[in-house]
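The complex appears here minus one protein chain, its other protein chains still in place.
A and B are the chain letters, set down in written order, and residue numbers restart from 1 in every chain.
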Amino acid sequence: MTSLLIRRVLSGIVLILVATALAFLLVSAGGGDVARTLLGPEATAEQVALKTAQLGLNEPLYVQYWTWLSHAVVGDLGRSFFLSEPVTSALASRVPVTLSVVLVSVTLTAIISVGLGTAAAVFGGTIDRIVQFISLVGHVVPSLLVAILIDVVFAVTWRLVPATGFIPFATSPLGWWSTVVLPATALTLGGVASVSQQVRGAMIDQLGRDYVRTLKSRGIPFFAIVLRHCLRNAATPALTILSLQFVGMLGGAFIIESVFALPGLGAFSTAASSTGDIPVIMGVIAFVVVVVVVVNLVVDLVNAWLNPKARLQ
Amino acid sequence: MSIEGTPIAIDPSTLATSHEGLARRFLRNPLGVVSLAVLVVVTLVGLLAPWIMPQDPNLSSLAMTNAPIGGQYLLGGDSSGRDILSRLIAAINVSMESALIVAGVAAVIGVPAGLIAGYFGRGFEAVSTWIFNLLQAFPVIVILLAIYSVIGSSSELLTAALGVLLSVSFFRLVRSLVIGVKNELYVDAARVSGLSNWRILGRHVLYVVRAPVIITASYIAGLGITLQSSLAFLGITNATVPTWGGMILEAFSNLYTSPIEVLWPAMALGITVGAFVLFGTAVRDTLEGPRVSSRRLKAPRRRTEGAALEDGGALLSVSGLSIGYPQGSKIRLVVDDVSLEVQPGEILGLVGESGSGKTQTAFAILGLLPESARVTAGTIRVNGANILNLPPARVGALRGKVIAYVPQEPMSNLDPSFTVGSQLVYGVRAVTRVSRAEAKKVILGLLARVGIADPERTFRAYPHEISGGMAQRVLIAGAVACNPNLLIADEPTTALDVTVQAEILDLLRDLQKESGMGVVLVTHNFGVVADLCDRVAVMKEGRIIESGPTREIFAMPQNDYTKKLLASILDDRSPLRRGNPGSTLAEKATAR
Partner (left out) sequence: MTPLLEVKDLRVEYRAKGFHARANEVLHGVSIEIAPGETLGLVGESGSGKTTLGRAVLGLVPQSSGQITFDGAPVAPGLGKQRRALARDIQVIFQDPYTSLNPAMLVSDILSEPLIAQGRKAKDARTAVRALLDRVALPSDAERRYPREFSGGQRQRIAIARALALQPRLIVCDEPVSALDLSTQARVLDLLIEIQEQSGVAYLFISHDLSVVHHISHRVAVMLRGELVETGSADQVTGHPKHPYTKKLLLSAPVADPDEQANRRAERHRLVEAGM
């Protein structure tokens, strides 16, 4: 178990390094003249050259990346070119918004999907058809449209919750919930569509396994077998899909946020990428990569805990 | 569909691989016809856009600002006074283009990479899997934003980049399909026939991959349109060309003035994306063939109480049992009017070839028939009570305590995620309600009894840590843990090596002698019958055609089928071929 943990952490670190290096290469390759943009058209060539040197943009790329990385590991992501604010503090005010939406929708997705998928597999019949239909709808309707629809219905028309804006959890948990619930719901439908199908498939597979019959033959009640044995064995494929969904929802949140005018990473990074604000873009990417690596690590560990064979690999 | 992430999962194993009449079956699926029709219409309207647009889509007219529906502008005007209908039509080509580019680029990269990685494996697989995992580790939108910061709003380049990012779906799908096919024996046979790798890929592998690739392509196309619209919604787009996402954005900022405007682009987007997804789903459903209804069918309760004979104290008495499976409107019988009896302490062999109904009979006695099975007639009495008339909970209470079961495949009958000990303890406690510690003591004693050398260690082991023979001993221990009166053993030694089989047969004999339980031994092996059984019943096509004491049946079989079966035993007492092959043969062989 320990060696698994060490190996996964190491490969996660490698992934973070490779990903940020590639991203750095990509965003720096554009060669947009940042200094010129900052100083305006009236600036002289000397002023522009000086500004470029100040920003360190005249160095070779690997030196620039190394400078960025060596600061990043101690929590300094540099200063935004345009916002006159350190990237770290700019991120700190936006990350909670995006993470709130994503974590709530992942949690909702997991709970609803396990319930629906298991019910569909165990009971079949009408319940199964209803779950299949929900899943199909979730696949067919883009969550951007779901977001617009529920925003119009619940916030604009019925005014049940604020249509826009974000209230931090620390300020008011109820207020936080009222600003997060709609965007999270919009993301959840698509997630449930995928994950409930996976749970259903995995449960049907498990229910057909020989061991279920043998456990029944020992007098163990069917629902105890479903809850104790089948769910546990079905969890591994479901978790894999859920972790992929997490990545998807993280990206989806960037878009959904703008429907609800949430001050999260979405609008922030859209603005940064329109202006070529390299430190901000790199900061967002670094944050996303670290979150993804951590989520995958957690999923791997949970799988190892659930599945004795995975512990050996 | 979620804004990004995985398209609908395809389980390759459920796809029928032969494609005859596929187009015809697809066209009989209403979902398929409708989605195909929508896609054709949308494409045609897009292609004919310059001729059928009522207005110039970019023409602003102050008078038509937020114009109502049904006027000069059929669907009204937007906040800049432009014709919504014309803009919707003008936006089709951008959407369809992104669908094509995204799906095309993704397939062109993902499919060959998946084929090569899956088929040849090794270095290429390791490297490509790593790269694609890397791609999948990022939210697509984040990478697109980064790319956008570099290349600006060149929409073709951005959609092509999107295709690259989504190629991972094709890669994973194709790779797993290819790995599955590669291990098929028919591919080995093709190799041995001298087919080169490329011909095997072309003939055997591509065939399996084709349909799932089409399905995935249509999902990805839908995803492409969704993502392209989302980017436009974020404002990342060329403003001179109308797009549905851009129209949604404009209408959305105008929501409080004219809420209806958001409906049109949203509908256009929803219908087109939906058509792609439904098209893929319809192709998948067509390939999977008619879905078998998994509904729980209540077996018609036949009360045949009166017809039952007095069973003179038999432990098990099956009479007139018929079991069938629904096939269309009819029921196909797999067990037909079977009657048998087992006295306490007796071992009955139930023999037959595959499909004879012997296993179905055994499952019926356990009350563990598959859900779709129906008992159409007969009684099954255990200690005098007809279990077919008992409520399921009462039958469940008999299992483990009165009736027990030893399965055929030792490994698949243990739950891989639990230790051997915990599975057995759970069973004991479900029946006897003893404490965990007491149950453990019982199990350790039993493991020792079934011939396991180190019971403590096996108790703690996971199923994959023990051998097949050991696993079968564990299962036997689990079956006899609560001293059942009747043991149903379904081919208990078929999956085992012959030397292990002999040991397991010895164990079953000893346990039966000790406890005096009755046993129904289902087998196809007459040697096993001869070794263990007191009486034997021979089954063929769902019926018992002959039964009697083992010795009598072996010495003087009455039924022709029994005679034929006994005659086809490859008896090693009379060697068939002696010495070396004839020299004439050798000459023939070398002369060729």
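Worth a mention:
One rule holds in what follows: a contact is a pair of C-beta atoms (placed from the backbone, for glycine too) under 8 Å apart; a residue touches a chain by one contact, two chains touch by 3 or more.
Predicted model only: the values in this text are computed from it and were never measured.
Looking at the complete complex, one finds that the omitted chain is in touch with B.
When you scan B:D56, B:E156, B:E353 or B:E371 for touch with the missing chain, the hit is B:E353. Between the chain not shown and the residues B:R199, B:R332, B:R394 or B:R460, the one that touches is B:R199. Of the candidate positions B:T240, B:Q327, B:S435 or B:T499, contact with the hidden chain is made by B:T499.
Interface residues of chain B with the unshown chain, by the touch rule above, are 17-19, 184-186, 188-196, 199, 203-204, 207-208, 353-354, 468, 497-499, 501-502, 505-506, 524-531, 550-551, 554, 564-566, 568-573, 575-582, 585-586, 588-590, 592.
Here is the rule we use: only the chains that are shown with their structure count from here on.
A straight line joining the Cα centres of chain A and chain B is 30 Å long. Chain contact summary for the complex, chain A toward chain B: residues 15, 18-19, 23, 26-27, 29-30, 32, 123-125, 128, 136, 138-145, 148-149, 152, 156, 187, 190-191, 193-194, 197-198, 201, 204, 209-211, 213-222, 224, 228-229, 232-233, 241, 244-245, 247-252, 254-256, 258-259, 266, 269-270, 272-278, 281, 284-285, 288-289, 292-293, 296, 306-309. For chain B in complex with chain A, the residues that touch the partner chain are 1-9, 11, 134, 136-142, 145-151, 226, 229-230, 233-236, 245, 248, 252, 255-256, 259, 262, 266, 269-270, 273-274, 277-278, 281, 293-296, 363, 366, 368, 371, 396-401, 403-405, 407, 409, 412-418, 423, 426-427, 430-431, 462, 464, 475, 478-479, 481-482.
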